[in-house]
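The next block holds one structure in the form of structure tokens; read it before the comments.
A single protein chain has been omitted from the complex, and every remaining protein chain is retained in its original position.
Right after this comes chain A.
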């Protein structure tokens, strides 16, 4: 049982993580590097002269981008371990798990780990003003936990009370509010910040759908393989 979870999750997480890393390098990294030019003070907007929106950005950095690829694959393997473990529990309780169903699992994972915390604690472009990182991590963790429980209740609760509890769990962190900075001091143009948030969510959603699909696929394939060899 454990080896089936581990094998499926490693395959799904590494594959989806690699694709996620490449998508991030193409779509998110240029926006991040652009923002860093403002974070470092190399570019300043609203100065005397207008600033080009198309500066020359540093190209592929083997060390930095290589580490990003490794850490994205690791992060997505973490996501996949949690997802496949929950899939195994769901299957034991009668749910069907395959690549198609995995798409919905992926969307639920995206909502849980990326969209729910990001709705109030918006994806941070470098240089953005923010509250204490420990406070934000606490809020992030609590929001991910409540959203995750809510997703499970929506999928498997099956009665009105569980849907109501799910709604409360989804809304509560945002009604309470996330830790916010005392003042706004971000030097990055709003256009870059908005594009960064949109790209982070878009790439995150695509990558999460892949995690779910792969997790469902490998979970089913590993199960069939184990049955065939038994």
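As a convention for this text, a contact is a pair of C-beta atoms (placed from the backbone, for glycine too) under 8 Å apart; a residue touches a chain by one contact, two chains touch by 3 or more; residues count from 1.
One rule holds in what follows: contacts and distances are computed from a predicted model.
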item: Undepicted complex member, UniProt protein name, chosen from "CbtB domain-containing protein", "Peptide ABC transporter ATP-binding protein", "Phosphoribosylformylglycinamidine synthase subunit PurS" or "Electron transfer flavoprotein subunit beta"; value: "CbtB domain-containing protein"
item: Touching residue (missing chain; options A:106, A:123 or A:189); value: A:123
item: Touching residue (missing chain; options A:19, A:32, A:101 or A:151); value: A:32
item: Which of A:105, A:140 or A:218 contacts the chain that the document leaves out; value: A:140
item: Positions on chain A where the hidden chain makes contact; value: 1-2, 5-6, 9, 21, 24, 28-29, 32, 64-65, 67-68, 70-72, 74-75, 77-86, 88-89, 92, 113-114, 117-118, 121, 123-126, 130, 133, 136-137, 140, 196, 200, 203-204, 230
